[in-house]
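Removed: one protein chain of the complex. Kept in place: all other protein chains.
Letters A and B mark the chains as written, and numbering starts fresh at 1 in each.
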Amino acid sequence: MPPSRYGVNEESKSIWVYLEQEEGILENVSLEMLSKGREMADLLKWKLVGLLLGSGVGPLALEAIARGADEVRVADHPLLAQFTIEGHGLVVFDAVMQGKPSIFLLGATLNGRDLAGRLAVRFRTGLNADCTNLHMDEKDGLLVSEVSGFGGGVVAMIEMHNHRPQMATVRPGVFEMREPDITRKGDIINIPVELKPEQIKTRILERVRSGVVDLTRVPVLVVGGRGVNGDFVILKKLADLLGGDVGATRPPVDAGHIERERQIGQTGVVSSPKVALCCGLSGAFHLLVGIEKADVVVSINTDPDAPIFEFSDYYIVGDVGQYLPALIQTLQSQREASHA
Amino acid sequence: MADDVRLQLDDDLVERLNALTGGAAAVCYQCGTCTASCPWGLVREDHLPVRTIIHQAQLGVPGWQDKLWLCTTCGQCEALCPRGVKIIDVFRGLRELAWESNHVEKGLPSLLWSIYWNENPWSQPPSQRAAWARGLDIPVFDDKKHEILLYVGCTSSYDRRAQKIARALVTVLNTAGVKFGYLGNDEPCCGESALSVGNLDYFNEIVNKTAGIFNEKKVTQLIAISPHCYDVFKNHYPQTADTFKPLHYTQYLAQLITDGRLKFPGALKEKITFQDPCYLGRHNAEYEGPRQVLSAIPEAEVIEMAANRSDGLCCGGGGGRMWLETINAERFSNLRAKEAEKTGAGILATACPFCIVCLEDSAKNLIPGKLRVLDIAEIAALALEKPRE
Partner (left out) sequence: MPELRIVVCVKVVPKSEEIRVDYATKLLDRSNARSEINPPDMNALEIALGVKDRYGGRVDIISMGPPYFEPWLRVGLAMGCDHIYLLSDRAFGGADTLATTYTLARGIEKSGGVDLIICGEESADGATGQVPAGLAEWLNISQLTLLTEISLDLERRVATGRRSLKGGYEILEAPLPCLVSAKTAGNEPRFMDFKRKNWAYETERVTIWNAADLKADPDHIGLKGSPTTVSELASMPVRERKRKQVDGNFQSAVEELVSIIRGAL
């Protein structure tokens, strides 16, 4: 096997985290990785370093330290304002070659995957993709990554013995984000960036972010069917209380009660929430495909024979018109109690 | 003064269509009965211009593409056509041409890929085909032991509502002491959905494969739950003299009743109206079998809808439309559910999984709690639960 550009003997005992940011806000997954990275670094008594690229992103370095980094290396340059595979790839490569960390983590975001995929080849190292868990083998400083395949049907533990950096992309949402601790101290090191415009081959002609939330990864998806009688306001209220969002089956979308972007199912959105709460829907095929990856499916329907019940973990034969307000009431009073 | 419309006539098109359809469009003399009788006229201002499409086919004028996929192949037009034009064949031929230039309705390529990769049009895992039968201990078909093969079909295997028909039918057959088997997870798709959307080449490939499997397993008598499967087995599969006899399950139940093997000792006091499935009724002239089963149930009163038998209204599911979107305002089944309600019946009886899915949906939506929608097998199973009086 050909060696990676640097080997185990040259590695620095550090865990690096690629800090992805978009318009001055750090991606949640980067903060999640800092939490996990902190835990791993403490275990081995290694250093946790954040790698931050962008333009005018200084303040984010402070946040990264508050979230657990011992050090943040900042590459600040106008050509890094927007993500491009060439610009970010070159700078990250140089920075990592400088620091030679043992472990390099990136978020399995759209750009993170591209960056990691390309750089892993550039480093001639291995890459564990979309990890659902990480842990450190204390005695030999090996990263053990948990990945899944076959639609989640198979789980594997992957290690890399001889190549560095040990790279992994981490699935957003698997690790907790720790609260920021502004008393934490750390170093900020500015990396000199030498980038010329002609090195950037990709041109961004247009970028559009509509207000619509990505329903594919919400933690709670409240799906309304015919039985909610078009009242998606109450569903939104419930979803907000639970930190999730609202989806719908085809009939309410057809009836114009809610926008088509929120239609869940085979011809709409396929989601993998922690909880799918199915309100007043019968459970036709088309929908089921959209929520089959949910960890827990809960449903409420007046029809005792509703097919959705066979597909649920928990179900109530009842009227959403009664249960939803009661749920909201209970959640609200619980929230007030915990704030008191 | 209107602009001159120049028509481009395509002789190749006419030739191809004639070859594909056996010259079906040729005998049409443009009377317009088809357009007038097409149910699309009941739900839309701009109805389905059947006559115009046939005329375009006769002349070789393209441009029918958009309306082509509305047709449910219900056959109402054919039943009334004074010239006996095989209108459905013309539509299928035009659809075949659309496949050749890849101008088909969105969702239809996926339908065919689903059959190709999963042996069913519902994109469901092939390894789960027999999951509906869990706990029923249905034996695998053995030609030496079994009188008939129960051919479940893709919809009754996978659609949760239609699965109940299959389970009810198993109960009825067991009660009547019928020795039957099925093919479990190895049951092949009949291919009707490919035929209905006009991909005739793929349909033929499926026919060869499935007929081969039936041959290998020495299947001679089979009963199908869906009239769509029954129709292709009866009319499009190779008939080796007398050795392949497909039936729709209601025909078989009627036979069991006539033979005294299926009896209903108890009464089911219900007013029942019957939805003639297009593919059992108009397509295969079977109107009485299902009615015979209902009439054999003591105290069950069969009331006809105003439009029944060859005048019955399509549920809207045929012709590939189960896989296409139909907006609520245009669903035939909404009209039909209302017609059923008007009879005063408490049960709308069906004999087709597409009918049951469409009609139950409409009934729940429009007239909740007023009408139960049940397949003949489910009604029979209900009746068999009733104690002898």
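The rule we apply is simple: contacts are C-beta pairs under 8 Å (C-beta built on N, C-alpha and C of every residue); 3 or more make two chains touch, one makes a residue touch a chain.
What you see is a predicted model, and the numbers here were worked out from it, not measured in a lab.
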Out of A:68, A:99, A:126 or A:251, which touches the unshown chain? A:126
Candidates A:45, A:139 or A:161 - the one touching the absent chain: A:161
Need a quick check: the contact residues on chain B for the chain that isn't drawn. 99-100, 102, 106-110, 112-113, 116-117, 125-128, 199, 201-202, 205
Chain A, residues in touch with the chain not shown (by the definition above): 1-2, 4, 85-86, 108, 110, 113-122, 124-130, 144, 147-163, 201-214, 219-220, 242-243, 274-275, 277, 292, 295-298, 309-318, 322-323, 326-327, 330-331, 334
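In this text, only the chains that are shown with their structure count from here on.
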Need the CA-centroid distance for the pair chain A / chain B, whole Å please. 46
Can you list the residues on chain A that touch chain B in the complex? 226, 250-251, 254-255, 266-267, 282-283, 285, 289, 303, 307, 310
Along chain B, where are the residues that touch chain A in the complex? 107, 122-124, 158-161, 325, 327-328, 364-365
